[in-house]
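Yeah, one chain of the complex is gone here, protein chain that is, but the others are all in their spots.
We just call them A, B and C in the order they show up, numbering each chain from 1.
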Amino acid sequence: MTSHETACLLNAGDRDARVKITIFFSDKDPVGPYEVTVPARRTKHVRFNDLKTPQPIPKGTDFSSVIESDVPIVVQHTRLDSRQDANPLLSTIAYSSSD
Amino acid sequence: MTSHETACLLNAGDRDARVKITIFFSDKDPVGPYEVTVPARRTKHVRFNDLKTPQPIPKGTDFSSVIESDVPIVVQHTRLDSRQDANPLLSTIAYSSSD
Amino acid sequence: MTSHETACLLNAGDRDARVKITIFFSDKDPVGPYEVTVPARRTKHVRFNDLKTPQPIPKGTDFSSVIESDVPIVVQHTRLDSRQDANPLLSTIAYSSSD
Partner (left out) sequence: MTSHETACLLNAGDRDARVKITIFFSDKDPVGPYEVTVPARRTKHVRFNDLKTPQPIPKGTDFSSVIESDVPIVVQHTRLDSRQDANPLLSTIAYSSSD
């Protein structure tokens, strides 16, 4: 939930997925949504540090993300924990939502 | 399920979440509930060692926690395993419950 | 799914949980069920190597387990991967089933 580095999005369906990512903090209003398209039958890696619009995500600040999609996708987060020797942490959640 | 260090709570909704945490043990009655509020559209880190009311959680004792909220929240546990070189373990469960 | 060392069972309810564990293999019939009781409002650690009835689980053999309970419980597996430097792996699944 803190400093997630990347999210891998899988769209196994036949329609492009319009994905909206919102970032939440402990002490300020959320930012976003950041919009990403995952083409039909493709995966997409999202690096949170690369998200620039509507604004870059503050660095050095823990955050949580909520990912919404107009077609069912699978989301997998990978996090590098900077307190350790770069142990990757993996967490998988399947999202299925509609407009 | 043992010695969870922290839980990160995400309330992505528009209403404050009233959260109750109950701690279970293998050999004695559960303690709690510990009450925490997660403001609307905010995250909150909970360190179990910081929970003091109604009573501190016994140290050095394995425990499990049940987290209840009056609005849907997302809970992510992080555990430091003291038997190892502080390998963090990550587990994500989404809770959605109502009063 | 291989060589799970322990399972932590949480029964947050008010009725004792009668739990049946069945062990599956790649090349022979499953064994079990092993029966365990988790008292109401208690946790219980199960070490698979300690399961002796109806028969000890073969050592050095990968296996998978299915855990059934007559009341809802939460199950968390911890595995020590002997190929590594004892990295614990954590996996949480909530089971809710009835007789």
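Here is the rule we use: contacts are C-beta pairs under 8 Å (C-beta built on N, C-alpha and C of every residue); 3 or more make two chains touch, one makes a residue touch a chain.
Note that the structure is predicted; figures quoted are calculated from it, not measured.
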### Query
What are the shown chains that the left-out chain touches?
A, C
### From A:15, A:28 or A:41, residue that would touch the chain that is not displayed
A:41
### Summary
Absent-chain interface residues of chain C come out as 1-2, 22, 24-27, 29-30, 62-64, 66, 79, 81, 83-84, 87, 89-91, 93
### Message
Please output the residues of chain A touching the missing chain, sorted low to high.
### Response
8, 10, 12, 41-45, 74, 76, 86-88, 90-92, 94
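The definition used in the following text is that only the chains that are shown with their structure count from here on.
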### Task
Give, as an integer number of Å, the spacing between the C-alpha centres of chain B and chain A.
23
### Task
Could you grab the centroid distance between chain A and chain C? Build each centroid from C-alpha atoms only and quote it in angstrom.
33
## Note on the structure
chain B touches at least 2 other chains through residues 87, 90-91
